[in-house]
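Yeah, one chain of the complex is gone here, protein chain that is, but the others are all in their spots.
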């Protein structure tokens, strides 16, 4: 039967089900297919905190939100147009997200008495009219899948595992997308297991045809390709992008990458990704703890390698002492903090930006280190690359901040060609002049001599050192001199940084919104929206938090008000207030979940009045 | 022969010699005797960095500076009136400190060719006229001592060990002090070893009589007793005062003191002192590292004890993660940082104030903790007591900042009577109502139920907790609520703090000097001096750095300029600038040694213009 | 509701009162482990032996680090702390020194105790606090979703070792023996009866009881201990230790262990008579050391079976008792501390009047 096709600029879908339902995979497949089709896209996976919480319970719900569109998409969306709920608990958790008159696709089999009880429903939301204002599509996905595979000779349990493919196929029909990408994926995933390949593809198609044949609904949707900057794209997740950025920096600097790390959510995936690329000369070391991890990279860096470690809140706290050593040794290394909800163990699977001041100040003594932050999943590549570049060219440990939101989120990436990446020049000591480990160039950067270099044998350590020679020195004036030199060296990095600029909106006016890290997308969306409404607002995004770009003060002067949205209690706010003595106001959300565009828009409007 | 006696208001003396010369003991004895006599006094020991650096070298010089007077003495003095140098190296290191026309007492035996060479002298400073403008008293102390003990039957080596007693006796004569105190001390120290007692006392007296009989100089000095606040006094060192403050808090709160710590300079002496007082129910635990140390006090605190740990820079860095746990658990404990020169291992035997921002911000996530700082050796008692009181009554870990300067310095202490110490009331859970671990009182403080309390069994941990019940909660709103409650709880402590006040100088005017920690004495002296010169300057000392007293803003408003002297690159400055948006300027000295009064005076005058 | 703190009084005082059932130790929190996780069995056995401690619930404390296993305290209706990764041992040390009368249980995983927590673990062994350490060994990092751990075998493929682990694994009991542990035992999740027996023995030992429990992580490391549990292989691969009994194992109980010199060797009882066999003596530190080295890969040719039971137990002074003794000694010598005297010190002078 013929169905009308409705155009949409952008659509937000939430897939939700039990952590056993393969929700993440379904979401990722739908993402890749739309990405390949050419939509701009942004995703936000939402795992349960427990490895495998009790099935069917609210605690066990796994969700995957994505927004795709023919227009620019910078966030996974505040609320969704379509909710796919595999069971009652999944519905309960995500229903609040659904827009009025939105569409909800229900797996009726997931709403039986037991499911309802587990989800804590007295009465089924399907019967109790809570769905009256919504478009509801009820499908017994389990039954459908089983019928599709009735003659497959597979067991129920096995069969049910492919239910997600039915839903996926159904959505492909609904948004009229091509099945081939996913078919390819299935073939790779189950390579060798022909029966599984056939089964999954069959169910996928069954879902597609079900959409075609069923009476369930009368219209399909079409989301045209987006007008992205011309070029080649791929979809990428934040942690993966970070890993690639490190490998790229290793290749372009000619320094082997040594990655020493101890697993912790949400940073572990960087280790998992890097471990796959040993053929790039990458060595990964799962240390016994975070202290050993950072110490191992200090050793590798002393040996002339690019040492990198990553962790999250609690693990970063443990690295403080060793960071101080790396800093006073003035060896290049990168410490990545994929931030999560704190304090203490806090909310390991949730996102937050509350480790900023720890990054800037959390060491004993005067121990300044550059701090730079990634702003989106794909930007993790660039941020990681820059972090390595600064570390190597300025001979210093660098802190790179990411967070759970961008680490697990994904988006299309107009990946660079290696030859277009900036060169990275290690400051290797050369020549036969006697080597003074702490003799410096015009940027106050010392030369790097490594074991194996004849005649450059030297000893360095954590005690204060005499200028130039690096010999232990307790001389008072020398100490002050060295403290100032080390600070000045870091400040000088700003000379080589691009000037800060208004990313979006007005160059001068009422409200300046300053952001850093993963709030970039939502601030951008909000500021653009406000501008469309004629509000005079500008957006500056700070990639470099220490040192800050020289010209930030000028930009700030052009606005009446400064507001700073952060997923913390106002940490960048403190830095801006102290530095520029401006009454910057924090817009703070400390809920382990990202801002909604509306929240930022409202904040801007309130300020404006 | 009769000699005239000259009156002096205050005198600064530096004892200097090889680390084997018993300089610290000599200084301490001279201090105690003058203290007992009734002078106000302030001391500053200056150890060599090495355990035992090569004898006779500059690196091996041990110094002890003290200032005593008939007037108030708040610092050990910028420069000295008298320099006692046991050898050439000691002279070389300390000569720059000597006031023009000052007196230098030399042990000629310490200026032989070998000594001069070790000290790096071409020619002897005694011959080369560098002493022309000074009053020089040359004594062959070694020879004198040996003659004094010629018939003692002791070996040379043994005899020479008592040379410091000769010098001490000589100075007692010079300042016309009583020998009895030191004789007592000798008897205790060598109890049982009669020959040693006799020998030392004999040399002491020999020194005294030498002053009397010799022609070396014609005048003696008299420093009258000071007009200290009426009461009973004793002399005390900072770390010792800290230990007593902890014991006092334990006694007054009825909570046994559990002290878990790992040795580190300059904090170890607190452990050594506490270990002597087990009869106060104190338990000391030398843990395997700083992490185990703080974790052990978390366990003790969970068990209902007063848990305290101490360390210095690098060790504090290691405690960051566990502090976060203590903070989210909301258990009472005190973490003491006796600051030393940083970063990293830095200058272990030197003093600094560069761990302030680490104390305030150095943890992952939003993890606020009260930060309070001691201002002088004897004040360490009060500061430690207050730290415990806040921890216990507000159920939170508290950071107490001290530093190497006050930790090893000493001064007269008008010690309190136990009954005059504030009560400390633990928030023990009681009653039979079901216990909710995170239910709070009007100060947002929770009740403390400890193992052994029937019916109050409960589990707490590092994950975010549901309000009141403390059950693990991933709820977004709850997280934000809890983060805010924990912050508000700490801020509320300010309600119970004394208002900030002008400690010295003008209530309003040109320059406000804000200080914290061990710079108190020198700022006070400088401000008083400026006031005497008619400069309009005031001094506010901040004991509580987080939270700050409510009324600080008002005080600041009354001055044109705010300057903040710190032994760091400007850390309190950052906090004040951010909080009050005032253009506070840092006066920063990062040399591992305290400010001189002159440096502060100059800073004030520069500002004023 | 008497607040009991300090002193050793209560354990006895309460002994008679106790009439607790295992279920009294369950909490209202729903248990959040994967269906089929070995942790469930351990929880059940621990709860089942609790009443036999002769302690009131309020005198028992469970302290854990971080990991799936470390969720344990939330499910025990006693005092408890779910602390930070690797530090449960250090926290328990401080608690035990200051509250010697409490029954303290440490719950830890192979990563928690042997990776990040290795140092505190070995120091706890040498100090010999009277506490119980339950090491849930699943040879994997469960909570972080499947990286190898210090007990994972060489070559293990995991998320962090896609082409196999190159870490030579720890032998946890051998390590603890090296750290002078006074009680060393091994049991497994799949053998509830033996588990209860060993847990009881551990609870009775006065000193640090180190109990390694093989625990199956059916999600990230399923079947790690299969050979010791499945019908076909278990009798041949496991060696159950019983005090005073010869080391005999095998389906037909037809194999034994003999010591020639210091080398343990497997012998067939058809060639060797029982009385030539190694007789288990848990008080023999030399034999116990050798026993901990029974750690062969079951895949190897003529390998030794894996021992289960109590390897070693020794009576050595407990740190917390010695600490308590010093307090009492000091108090006897100097008398109970008098704050006024302490603050006055020895050299006091008066100013004014």
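Chains here go by letter, A, B and C, matching the order in which they are written, and residues are numbered from 1 within each.
The rule is simple: a residue touches a chain if its C-beta (ideal position, glycine included) is under 8 Å from a C-beta of that chain, and two chains touch if they have at least 3 such contacts.
Note that the structure is predicted; figures quoted are calculated from it, not measured.
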Given the contact definition stated above, which residue among A:10, A:78, A:321 or A:352 touches the chain not shown here?
A:321
Of B:262, B:302 or B:405, which sits in contact with the chain we cannot see?
B:262
Answer key for C:104, C:122 or C:198 versus the chain not shown reads C:122
Could I get the residues of chain B that touch the absent chain, sorted low to high?
50-55, 57, 59, 262-265, 268, 271-272, 275-276, 278, 284, 286, 288-290, 314, 344-345
Hidden partner chain, residues of chain C it touches:
116-119, 122-123, 126-128, 150, 163-164, 166-171, 174-180, 259, 261-264, 284-287, 289-290, 292-293, 316-317, 319, 322-323, 326, 329-330
Tell me, which residues in chain A touch the chain that this view leaves out?
32, 35-38, 181, 225-236, 244, 247-248, 251, 256, 258, 260, 277-283, 285, 287-289, 291-292, 295-300, 302-305, 307, 321-322, 325, 329, 414-418, 428, 430, 432, 450-463, 471-472
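Just so we're on the same page, only the chains that are shown with their structure count from here on.
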Distance from the CA centroid of chain A to that of chain C, rounded to the nearest Å?
40
Using mean CA coordinates as chain centres, what's the chain B-chain C distance in Å?
44
Residues of chain C touching at least two other chains
66, 84
Residues in chain B with touches to at least two other chains are numbered 291, 321, 325, 461-463
